[in-house]
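A single protein chain has been removed from this complex, and every other one stays in its place.
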Amino acid sequence: MNAFEISSQMIDLEAFRRRLLNRSCGAYVQFDGWVRDHNEGRQVLRLEYEVYEPLALKEGSRIIAEAKQRFGVSNACAIHRSGLLELSDVAVVVGVSSPHRGEAFDACRYIIDQAKIRLPIWKKEYYANGNEEWVNCQRCSEAGHEHGAVSARVPR
Amino acid sequence: MNAFEISSQMIDLEAFRRRLLNRSCGAYVQFDGWVRDHNEGRQVLRLEYEVYEPLALKEGSRIIAEAKQRFGVSNACAIHRSGLLELSDVAVVVGVSSPHRGEAFDACRYIIDQAKIRLPIWKKEYYANGNEEWVNCQRCSEAGHEHGAVSARVPR
Amino acid sequence: MKICVRFFAAFREITGVETEVVETTAASPAGLFEECTRRYAGLQNYSSSMVAINDEMAQWDSMLSEGDEVLFFPPVAGG
Partner (left out) sequence: MKICVRFFAAFREITGVETEVVETTAASPAGLFEECTRRYAGLQNYSSSMVAINDEMAQWDSMLSEGDEVLFFPPVAGG
């Protein structure tokens, strides 16, 4: 199994967690991204993830490898959903196990932060009023292009 | 159910997580403390937690309330085990749900950091060589008494 | 030279095109995207858009070569 996966099916969290169990680890940190019923004041009914898999898998594995190297954690995995999701579904899960907790927290946060800005994944929200809309990464819009080597503003 | 609990039984993680599910939350961060097979170079076989429940419950609830107030998260819970634990058992679990992820990470870390230094809980490790020992909170020993109002060095 | 262009998500919906092969003199993805905005009304210079060439993330000023596949990504929103 790969450290980073895309899944069109509901994520099996128990199986995910078991992959990270390690007797030499005292700390496990998990982040779940849940489908939220609102966004910027609008009522969300469901959403859809479009994923460009070849690159998402490559870039996702790279992020995991960076986190392991940078924080020295024992193990790290993530799964991101594609397709249609309902409220409270798990859109993404990141798990990190490590002998101590500090680096597990840091690595988990690094992975989800990077995943949100580097993976070729797009989210379309369906609203209660019948509208639908592609959602921008809020932080990207606010902060401009902080994606290091992989991003650039389209020049005017 | 209380936000902070002590349990002498194996923790049911699925039930724990369900308590924190919330449709208005997009982020869930969970920390598990696992029983590790080593500590400071010694092989650990199992361990035992002694808990002074009346105060642990009071202080644990206080920590959760502080985290909710300080970071503005929607929901936070924790369960700490008492009694004998085997390798890979979950010794403690902390879960935080929140609309956004930053505060969920911060609150989860605050709760486990505070729990480790403020709760009247003691850990005895049983080693492969037949020895057993009460384990000090490493950070406490290193940093001295940084527990705010609740701690003090025993004066000489 | 011939370049294969792919549009994703919002870009695909704006252009109505998923994949097209274009004949271009653009030297970089930036120039190529500029050509596209002239061809497709509504295609805009999103800030934080990204570009990939042959399934590798690339720079907007990377060099294009004959037969490259250029992927135009609107701002991403994983998680």
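Letters A, B and C mark the chains as written, and numbering starts fresh at 1 in each.
The rule is simple: a contact is a pair of C-beta atoms (placed from the backbone, for glycine too) under 8 Å apart; a residue touches a chain by one contact, two chains touch by 3 or more.
Just so you know, these numbers come straight off a predicted model, no measurement behind them.
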Who does the absent chain touch among those shown? B
Go through subunit B and note every residue touching the omitted chain. 33, 49-50, 52, 54-55, 58-59, 80, 91-92, 112, 115-124, 134-137, 140-141, 144-145, 147, 149-156
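Here is the rule we go by: only the chains that are shown with their structure count from here on.
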So what's the Cα centroid distance for subunit B and subunit C, whole Å? 50
Centroid from C-alpha atoms only, then distance subunit A to subunit B, rounded to Å. What do you get? 26
For subunit B, residues that touch 2 or more chains besides their own: 101
Multi-chain contact residues (two or more partners), subunit C: 79
